[in-house]
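Shown here: the complex without one of its protein chains, the others still in place.
The first chain written gets the first letter, and so on, giving A, B and C; residue counts start at 1 in each chain.
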Amino acid sequence: MSQAARPLRVAMIGYAFMGRAHSQGWRVAPRFFDLPLEPRMQVLVGRHADAAQAAADRLGWQEVETDWRRVLERDDVDLVDICTPGDTHAEIACAALEAGKHVLVEKPMANTLAEAETMAAAAEEAAARGVLSMVGFTYRRVPAVQLARQLVVEGRIGEVRQVRCQYLQDWLADAEAPLSWRTDKAKAGSGALGDIGAHIIDLTHFITGERVAGVSAMLETLVAERPVAESFDGLHGVGGSERGPVTVDDTAMFTARLASGAPAVFDATRFAWGRKNAIRIEVNGTTGSLAFDFEDMNVLEYYDASEPARTAGFRRILVTEPEHPYVASWWPAGHGLGYEHGFVHQAVDLVRAVAAGEQPTPSFADGLAVQRVLDAVERSSAARSVYTDIAAHAAAAQS
Amino acid sequence: MSQAARPLRVAMIGYAFMGRAHSQGWRVAPRFFDLPLEPRMQVLVGRHADAAQAAADRLGWQEVETDWRRVLERDDVDLVDICTPGDTHAEIACAALEAGKHVLVEKPMANTLAEAETMAAAAEEAAARGVLSMVGFTYRRVPAVQLARQLVVEGRIGEVRQVRCQYLQDWLADAEAPLSWRTDKAKAGSGALGDIGAHIIDLTHFITGERVAGVSAMLETLVAERPVAESFDGLHGVGGSERGPVTVDDTAMFTARLASGAPAVFDATRFAWGRKNAIRIEVNGTTGSLAFDFEDMNVLEYYDASEPARTAGFRRILVTEPEHPYVASWWPAGHGLGYEHGFVHQAVDLVRAVAAGEQPTPSFADGLAVQRVLDAVERSSAARSVYTDIAAHAAAAQS
Amino acid sequence: MSQAARPLRVAMIGYAFMGRAHSQGWRVAPRFFDLPLEPRMQVLVGRHADAAQAAADRLGWQEVETDWRRVLERDDVDLVDICTPGDTHAEIACAALEAGKHVLVEKPMANTLAEAETMAAAAEEAAARGVLSMVGFTYRRVPAVQLARQLVVEGRIGEVRQVRCQYLQDWLADAEAPLSWRTDKAKAGSGALGDIGAHIIDLTHFITGERVAGVSAMLETLVAERPVAESFDGLHGVGGSERGPVTVDDTAMFTARLASGAPAVFDATRFAWGRKNAIRIEVNGTTGSLAFDFEDMNVLEYYDASEPARTAGFRRILVTEPEHPYVASWWPAGHGLGYEHGFVHQAVDLVRAVAAGEQPTPSFADGLAVQRVLDAVERSSAARSVYTDIAAHAAAAQS
Partner (left out) sequence: MSQAARPLRVAMIGYAFMGRAHSQGWRVAPRFFDLPLEPRMQVLVGRHADAAQAAADRLGWQEVETDWRRVLERDDVDLVDICTPGDTHAEIACAALEAGKHVLVEKPMANTLAEAETMAAAAEEAAARGVLSMVGFTYRRVPAVQLARQLVVEGRIGEVRQVRCQYLQDWLADAEAPLSWRTDKAKAGSGALGDIGAHIIDLTHFITGERVAGVSAMLETLVAERPVAESFDGLHGVGGSERGPVTVDDTAMFTARLASGAPAVFDATRFAWGRKNAIRIEVNGTTGSLAFDFEDMNVLEYYDASEPARTAGFRRILVTEPEHPYVASWWPAGHGLGYEHGFVHQAVDLVRAVAAGEQPTPSFADGLAVQRVLDAVERSSAARSVYTDIAAHAAAAQS
């Protein structure tokens, strides 16, 4: 980053888990990557002035606002980074785009398909005016995932034949864990499906270059009632004796077809004791296979079927070489990256796209594509798992 | 085996892959296990006398017959071991039971649901006469799988909440591999579904103690045409220029519910490049998880959620201790077993059940339960994956 | 095995752990492999007639003798298979060779270097008369180990630069485990060194094709006193209140140089809690690496440094393909083998060598080479770990 670089002034709305991660992205990106614009952590927005100021001090933002509408009016804000809960995304994002601000919105892009469609339309209209937008599916930016995509593009596994995906966590497996906004359909939209299932849908779209065309789904709420949180111990609620209903799914399993007809299977749960953040994707092609597990995130496994059977085997590629995506800017081989590096890479890619005036990915259209799958999953599950075609529905909705 | 042990005289029908494995079971079982009856490899049955005699010499059977009906008439045969293709199982098994011979039949028990129902009825009737029968799901007899079952029974993972199963192979992933009886619906009944999907259904039944109650399924033939085999190179066909249709599924993916309502997901394929015999089962319970992969068959992974999070983790239990099922009869800790040991254990368990006059497991009723799932999978797949209830259908069929 | 095959009549001396394993080798080999001679389990030798007869019945030997000298006089014995403790090997083996019997002797070949030298000389003399001999280092015959050797020979890792070996067990880690013959120098010769260290020395010799030329060693007895065994619970002693000294090493660590000068490091212990039979060998060459761990014995890991760094990684080769050593006679890909298959392969290789009149490997000369390393390790350890040259000593001994 040369001293003469023009700034890209960012306003971030929300400062919880995702706000901390996005802040790290903006903070660190220019220290390791050559960027055409200098990201500036201009203003943090939070409803409560004191809490927002404390967060800004901690996270390193220069100023604070308490009303997100204010930052849309400011001339010294170029980009709005939306880290609030999903039910607020559509309103803020559309207003920001309307105000000429570039937008980064955390996933899930929206809580409903209707909101997502509105946002995608707004993004398309804004793009015509040079105002850009992007959704925060940061797992795309893990180097091993990028390498997987590259190998598919290069034909190293041939045509995609099958995909199997899992996203396994266990933080709700304790039936006495209390209710929270994440177990409330009104606020979260859905449960495991939208929270983590969305990631493996997006990763499938990204790695294969194909979209899910239809699904047959089974959603299930494994623990129907939980304690109502009476107090909070840090981030976590502490339950009392009162109980209330869980109104979202705990686990989402679905089979699917990609646009090419290739079958796929998805399994997202927050009840897999012992699995903490196991995002697993295996893609079988006509001439090879790829496998990834986020619990060993610096590794991509690759099987090259053109190798004689005698010496063929899944290769454990440690994706830490300078030849690997993003890695040359970091450390020597074998010195692996962690979770938040995806947010740094996200900042890098967004800054570069904005500077070049090019559409960053994943776009709101990409986010909408995921939302359509989530919607079809819910409709299929409600209709005895009957195969539910996304394209037809999407076409009908657009006509 | 004391010298005074009464013999259990076995007739084995068929002598290909499964015949070799079953022979090893009968041969080795009395050398390592104390058995109440002495299994005797009395007679091998094959249609072609010369080939059958060569097989009997190689495998160590005392005599040969060319017509399976003959062995049913012989007084010196106590048990008929059926290793022929699936389309012959029902006829032979029913006749053998009728003739008062105990029966062991390789899986799949039958090619159709109707055959399986006939066999189960015959087995029930025979059992009343003291004539016993069993299906050859030998993967149940891997020590790590037995340990998994024990831990479930002992409540070490609490109530079963979810199951995820995969059976991944790659031996048909080469689109130029020629047609064979396994790609022919008339002979094989189905493809990946019945060949390998049947195993993970049975393992789910066994480990959880619950049966699959309904499914939503997607079957797919990934390579629709293959070369017709012109010649044979050992066991393997060599394709010519002519092509013919594949009439079975190549991959079977389905979601399911167990009797308790617990969701499950299944994925069986012969197209997963790099996976050779990856039978993977993960069971999440209310207080722990279990995971198994046949490609590392002497290991069971166990997560005990009652352990404090600070020191909890999946334990890699090397299932080679004398305390583990079957192991005390073999080798010291760490000296693992292989694939065919399951056939030895099968022989041991069957001999003991026969001696005790007790029903061995898995019974023909267990085999029928698997067949019902296979049937429901095919019906669901044909009906746009709609959730298909097995119990209702089974009840209707029985009424 | 054709019916016309000439027999190879075996007498086995001893019938404990190794006798059971050798019996399985003789029993099973002709059922899966085409052999030029038919191994016949002729006579089992044990000092106590009743116990020997019970073992012969269980293991399937036709006759029993109580004095090993008797079988040397019998015309119907072609080969003597010595499974007794190490302190008896030299006498029996030399007498058997003298009597014109082929000999298979379990490892360790001998308890002392002097014995081993005598045996090697006897073997060389016998070979001139067409009488053959072999040492039972069966881990050489794990398919993954054979593949490792093949890849080295084919130059797939270039020149050998470094070797690191571990043999980790934990069956003596409990300080209350009682004394046994294995903790008694008079009977066992040494502790971890000769029992398991010998295996990794032989594997290094085999895989690299080079012998250890010198060592710098540290032997240690970690638990100096143990309970005296008062009774026996099956194979295992049960200790009482009396204690006695452990007179062998518990752990053996040594650095070494191969004949080429390449450095190597060895680590053998029976005190590594949680490691049951972890025989681990890693060989780094100028153009690649190989790694093996017996706890996952059907796998060889291979790194090919000629692959571009971007897609290079250790390949997990599942050594279960028909192209792999020994495997075509067994099961389809992915259906792994176990511990005792090494004894089957040993029988196969020995029968073939005898039929061909060719020297089987490992020869007594190979066994002597290992014994020389064991001896040098003890001398180095006694001399403050000073580097101790094997070749010079061996040359001096031979002059």
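One rule holds in what follows: a contact is a pair of C-beta atoms (placed from the backbone, for glycine too) under 8 Å apart; a residue touches a chain by one contact, two chains touch by 3 or more.
Since we're looking at a predicted model, the values are computed, not measured.
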**Prompt:** What are the shown chains that the left-out chain touches?
**Reply:** A, B, C
**Complete:** The listed residue (C:Gly285, C:Gly334 or C:Gly367) that touches the chain absent from the view is C:Gly285
**Prompt:** Of C:Gln24, C:Thr84 or C:Gln166, which sits in contact with the chain we cannot see?
**Reply:** C:Gln166
**Prompt:** Any idea which of C:Gln42, C:Thr118, C:Thr183 or C:Thr269 touches the chain not displayed?
**Reply:** C:Thr269
**Request:** Considering the whole complex rather than only what is displayed, give the residues of subunit A touching the chain that is not shown.
**Result:** 1-3, 17, 20-21, 23-24, 27-28, 30-32, 57-60, 169, 171, 275-278, 294-298, 318, 320, 330-341
**Message:** Give me the subunit C residues in contact with the hidden chain, please.
**Reply:** 157, 161-162, 164, 166, 170, 173-175, 216-218, 220, 222, 251, 253-255, 257, 261, 263-265, 267, 269, 271-275, 282, 284-289, 303, 305, 312-314, 384-387
**Request:** With the missing chain put back, which residues of subunit B would touch it? List them for me.
**Result:** 147, 151, 156, 299, 301-302, 308-318, 321, 323-324, 333
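Here, only the chains that are shown with their structure count from here on.
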**Request:** Work through the pairs of chains, note which ones touch, and then classify the graph as line, ring, star, complete or other.
**Result:** complete
**Message:** Averaging over Cα atoms per chain, report the distance between subunit A and subunit C in Å.
**Reply:** 55
**Item:** Centre-of-Cα separation between subunit B and subunit A, whole angstrom
**Value:** 41
**Numbers and ranges of subunit B residues touching at least 2 other chains** = 275
